[in-house]
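The structure follows.
The other protein chains are all here in position, but one chain of the complex has been omitted.
A and B are the chain letters, set down in written order, and residue numbers restart from 1 in every chain.
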Amino acid sequence: MDANVTYRLRKSYAFKGIVILLSVTCIVPLLFILGYIVKEGVTKINWELLVNLPKPVGEAGGGIANALAGSILIVLIAAVIAIPFGVMSGIYLNEHRNNRLSRWTAIAVDVLQGTPSIVVGIVIYFWLVKPLKTFSAISGSVALAIMMLPIVIRSTEETLKLLPSTLKEAGLALGLPYHKVILKIILPCGIGGVVSGIILAIARIAGETAPLLFTAFGNPFFSVNVLKPMESLPHLVYYYAMSAYDDWHNLAWGAALVLLIWVLLLNIITKITTRKWKIQF
Amino acid sequence: MIESATIDKQTSHSDLVLEDVSYLNRSIRIWKEVKFKSTDKNIRTEKMFRGSLVLISLSVLVLAIAFMLTLVVQSIPSIKTLGIKFLFGKTWDPVTNTFGAIPFLLGTLITSFMALFISIPFSFGVAILLGEYFPKGWFSDFMKNAIELIAAVPSVIYGFWGLFVLVPLVRSIEIKLGVAPYGIGLFTSSLILALMIIPYAATLGREMIRMVPSSLKEAAYSLGATRLDVIRTIIFPYAKSGLFAGVLLSLGRALGETMAVTMLIGNTSLMPTNIFSPGNTMASVIANEFTEAASTVYLSALIELGLVLFLVTVVINLIGKKIIQKFSVG
Partner (left out) sequence: MENTILKVIDFDAYFGENYVVKKVNIEIPKNNVIAVMGPSGCGKTTFLRCINRMHELVEGASSSGKILLNKDDIYDIHPIYVRQKIGMVFQRPNPFPNLSIYDNVIAGYKLNGIKIVKHERDAIVEGSLQKAALWNEVKDSLHKKGTFLSGGQQQRLCIARAIAMEPEILLLDEPTSALDPISTSSIEELFQELKKNYTLILVTHNMHQAARVSDRTAFFYLGELIEFDDTKIMFTNPRDARTQNYITGRFS
């Protein structure tokens, strides 16, 4: 009996060791990759990188200013589009749990969430790029907004679901109209969760390239015209990394580090917002 | 109506002098009139608000439907011209207008499943670590953040790193094995994909494992079970379907992954011969050839690939979600 127990205990400890080993092993490539990006990119980051435009091959200098501005603009517009639609849908789904529209909309949200990013890109190509006969930043923003939508809707719905129902009742019993109860009581009480959902959605799409390949496309020049093609940070990394030129590779390393920092910052902000705004009742 | 007697009793600590009762009564009357006037406007706004909530939700539904419709409609030229041969054709040659999807179906399946097999032990390891051994504490927080970090890194960065570090590595392995030293190819893509999809099964798996009721575990311990016994006989069976859902989610992610794969797979539309061959997945061939598609059928064939990719990925995700729903409720 004793030998059996010892054997089983040994197996149990060994298993724990294996589990820890497996887990720590996943982290190793991650750290290695991050370290490599930092190593390659840090020497390339300087003021010039951030304010210059990409130069043709062979010329020194060159920067990613167009991609920086482009990314910020495209993501901003995407957020502006996605937030009202996402929050309102989230409110609706929370208020009406049982009717047909909300059940089908919930499925639609799942479908949108599962759609591969490249497919989003090609659909928007047919909706906005072909009719307007040009690639455009706005079409890129629409594609990114569609990818943000499920995240914003879900997190709004989940946040509002946590609020006690007596909150809404108290508001209605005061003779307040429905929209005031929702917008001035329910939404403010859940604003922390809603905002962190929004920031999470932004963090997820900030690094996306595939939806932009056939929508915003890319642009070697500095542009803030949303109706014309616009460069973005992830796209620049892709384009220049795949090129054959060392100069452009260098640019891509710098851009990759900037992109990494940007995405990490957004993720950290998400975490801070989520923790800070835990709803207390 | 407020009686003057009540007001006199109120000793005022504020600046307000409440002696002028008639003024207060008049104010109250005005408040009441004003009160009801605002209410008329509010009743109208209320209707508009409710309507706009419905409208916006409807538009989300319409959006999803329109998505599917667009994919189907744009695939029609290809479906009409190529028919079922598309799905079984082994040759993809835009020059001769031959479009067979098998190379990409294979490419997708091989890379995704290889990635899945490589990543599952790690995903489950992390899931058990965080769900059972270290649910709290600094190590737990560290691992949780690290796993989220893996998911947060943009795929184009994985691809970029892969190009410059993984490819030479795989090339040297291929030389040792005596295979054609491309460096890029299905195998390389699978490796990076494996890393990228670890977080999905890991996070979901962790939640499913944490949901196992402690009363069940305690019952087993009290019978003399070791930790491993409890994991094997209690936790795993209970969380089985949830873990499977996590695997599906990882798979769905792998199928749809574009950028890292595109950068590492070699962009070849020939049938892959072994796992080291260069190739293409459905996602990567779209990424690579979409802007070059000159003819209607060519473009439509690519869209049809997108449609297949869409359907497969969405179905897998929906099944995964359904399983999670059932698990959480039951």
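Criterion: a residue touches a chain if its C-beta (ideal position, glycine included) is under 8 Å from a C-beta of that chain, and two chains touch if they have at least 3 such contacts.
Note that the structure is a prediction, hence the values are computed from the model and not measured.
A.B. asks: Counting the whole assembly, list the visible chains that the omitted chain makes contact with.
C.D. replies: Taking every chain of the complex into account, the missing one touches A, B.
A.B. asks: Just name the one of A:Leu9, A:Leu34, A:Leu53 or A:Leu172 that touches the chain not displayed here.
C.D. replies: Residue touching the chain left out of view: A:Leu172.
A.B. asks: Which of these, A:Lys130, A:Lys184 or A:Arg275, touches the one chain of the complex that we don't see?
C.D. replies: A:Lys184
A.B. asks: List the residues of chain A that touch the chain left out of this view.
C.D. replies: 98, 164, 166-167, 169-177, 180-181, 184-185, 188-189, 191, 280-281
A.B. asks: When the complex is taken as a whole, what residues of chain B touch the one chain not shown?
C.D. replies: The list for chain B reads 1-3, 6-7, 10, 12-14, 16, 18, 24, 27-28, 31-32, 34-36, 38-39, 41-43, 46.
The rule is simple: only the chains that are shown with their structure count from here on.
A.B. asks: Over in the complex, which chain B residues touch chain A? Could you list them?
C.D. replies: Per the touch definition, chain B meets chain A at residues 39, 42-43, 45-46, 48-50, 52-54, 56-61, 63-65, 67-68, 70-71, 74, 121-122, 124-126, 128-129, 133, 143, 146-150, 152-161, 163, 165, 195, 198, 224, 226-229, 231, 252, 255-259, 263, 283, 286-287, 290-291, 302-303, 306, 309-310, 313-314, 316-318, 321.
A.B. asks: Which part of chain A faces chain B closely enough to touch in the complex?
C.D. replies: Chain A reaches chain B through residues 5, 8-9, 11-12, 15-16, 18-23, 25-27, 29-30, 33-34, 36-37, 84-85, 88-89, 91-93, 95, 101-102, 104-105, 107-119, 122-123, 125-127, 146, 149, 153, 175, 177-180, 182-183, 203, 206-210, 213-214, 234, 237-238, 241-242, 252-253, 256, 259-260, 263-264, 267.
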